[in-house]
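Removed: one protein chain of the complex. Kept in place: all other protein chains.
What follows is chain A.
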Amino acid sequence: MAPNHSNENGSIGSSLHGVTAREQIFCFSVEDGPSSQAIRSDDPTAKFALPVDSEHRAKVFKPLSFAKPHMRAFHLGWISFFTCFISTFAAAPLVPVIRDNLDLTKTDIGNAGVASVSGAIFSRLAMGAVCDLLGARYGTAFSLMLSAPAVFSMSFVADAGSYLAVRFMIGFCLATFVSCQYWTSVMFTGKIIGLVNGCAGGWGDMGGGVTQLLMPMVFHVIKLTGATPFSAWRFAFFIPGFLQIIMGILVLTLGQDLPDGNLSTLQKSGQVSKDKFSKVFWFAVKNYRTWILFVLYGFSMGVELTINNVISGYFYDRFNLTLHTAGIVAASFGMANFFARPFGGYASDVAARLFGMRGRLWTLWILQTVGALFCIWLGRASSLPIAILAMMLFSVGTQAACGALFGVAPFVSRRSLGLISGLTGAGGNFGSGVTQLLFFSSSRFSTAEGLSLMGVMAVVCTIPVAFIHFPQWGSMFLRPSQHEERSKEEHYYGGEWTEEEKSLGLHEGSIKFAENSRSERGRKAVLADIPTPETGSPAHV
């Protein structure tokens, strides 16, 4: 039985392999026999602090540990991502001061907000390839340390144009989302990767909230030392800059690319067949579900990114709060990510257990629509307590929707998993750019009107989730196909490989994945009547 190749590190499509909690790790299982999952006494895995599987990925998630290499990688990954969120949105709470210094108009501020999220559309797509080639450590470090100069260059900004350019360049560092998820995917086994990635993603997103508190505080402290406001805000940007450099150095010195060591010093043994990028790209692009997810994430994460840019200024202007207080209110939006995003992923998992993939799709639709409805309410609220209440409910709904979406995304494709995750991530930034451009960059709408309209647009753009149909599992309104062949998971995932590729056995990873994804049938999963696919039966069963 040919060992599976597409699980090898470095093959295209493996960038975010493991994102689903359903993959079976079988890279060595064919040769190793039934004890492949257990730790043997002479096994080098005994040197790891956490129990590991045969690929040396951790089987247990201990958030309070910093053990090398797994938990250390997790913490370095999410803190790096967190730091980048701080830098990208550091300008937002200080806009009331910056707009006076640079004589900005609302259009200038809106355009700079669009620019701050646009850079990451490209850098997130590129980061998958960078991680495959250089490893997650360098991917993260490149992102952090090459964008630090952009953060520092806020001290040179003198007008609207340079302000926009600097925010655009700082925005590139949001690619750490991809490198962080890649890093956890190589460090943690498939069964727990959903929770690990949900935590890493949610805790990293919190940076957008923390920055609303941190920057006004730093600004205030610098003013106390005697600086004028127009100098103090520039100096305040040094703090995110320092954080990026420090995190970059920590990642390079303390981190490890793979459980067994660093990419450059490890000798890659065995065959590594890299999947063809053109094929992976084609199957990702051809699948209409990718684009629906692109739009959906654009109106959950996209809305969240937009709010990070506008909410502090909104509370400052509309309710006449101080910079400091507006920052606190705005921060609570981003901080809700700590539990809201993992909660969304968890809710999706629970729904899947009961109703299968249909449950996941309904959960996603409900969370995102409810979040958007509260966004409409936020724009219409004219008193501070109601606005805060609406904002909190809105934040939980939208952020949980982000988590729920990544409960669906891993099942859209097995072959192009990494690219789809990258495209979806880019969709978030794209959605943010669009909403900021439409609603917050001109004086046509007041910010309050903009918020409500954005909520309406989000409700409308969440409707496409009803069109995501899996023949083997159904969709929101349609039952799974009754057709003999099409109702099998193997047919769906096998369909991504040509007959020629199938004859070479390249698709075996997808077949294994299909077997594991049977759980998406919900309680109705009946394993007995599914015949074993002829090319996929593992020898040790």
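Here, a residue touches a chain if its C-beta (ideal position, glycine included) is under 8 Å from a C-beta of that chain, and two chains touch if they have at least 3 such contacts; residues count from 1.
In the analysis below, contacts and distances are computed from a predicted model.
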item	value
Absent chain [UniProt protein name; select from "MRAP2 protein", "High-affinity nitrate transporter", "60S ribosome subunit biogenesis protein NIP7 homolog" or "NADH-ubiquinone oxidoreductase chain 2"]	"High-affinity nitrate transporter"
Candidates A:248, A:422, A:474 or A:494 - the one touching the absent chain	A:248
Touch with the omitted chain, as defined above, among A:56, A:234 or A:358	A:234
Touching residue (missing chain; options A:155, A:325 or A:519)	A:155
Chain A residues touching the omitted chain (full complex)	96-97, 99-101, 103, 105-107, 138, 141-142, 145-146, 148-149, 152-156, 158, 228-231, 233-235, 238, 241-242, 244-245, 248-249, 252, 262, 264-265, 267, 313, 317, 382-383, 385-386, 389, 442-443, 446-447
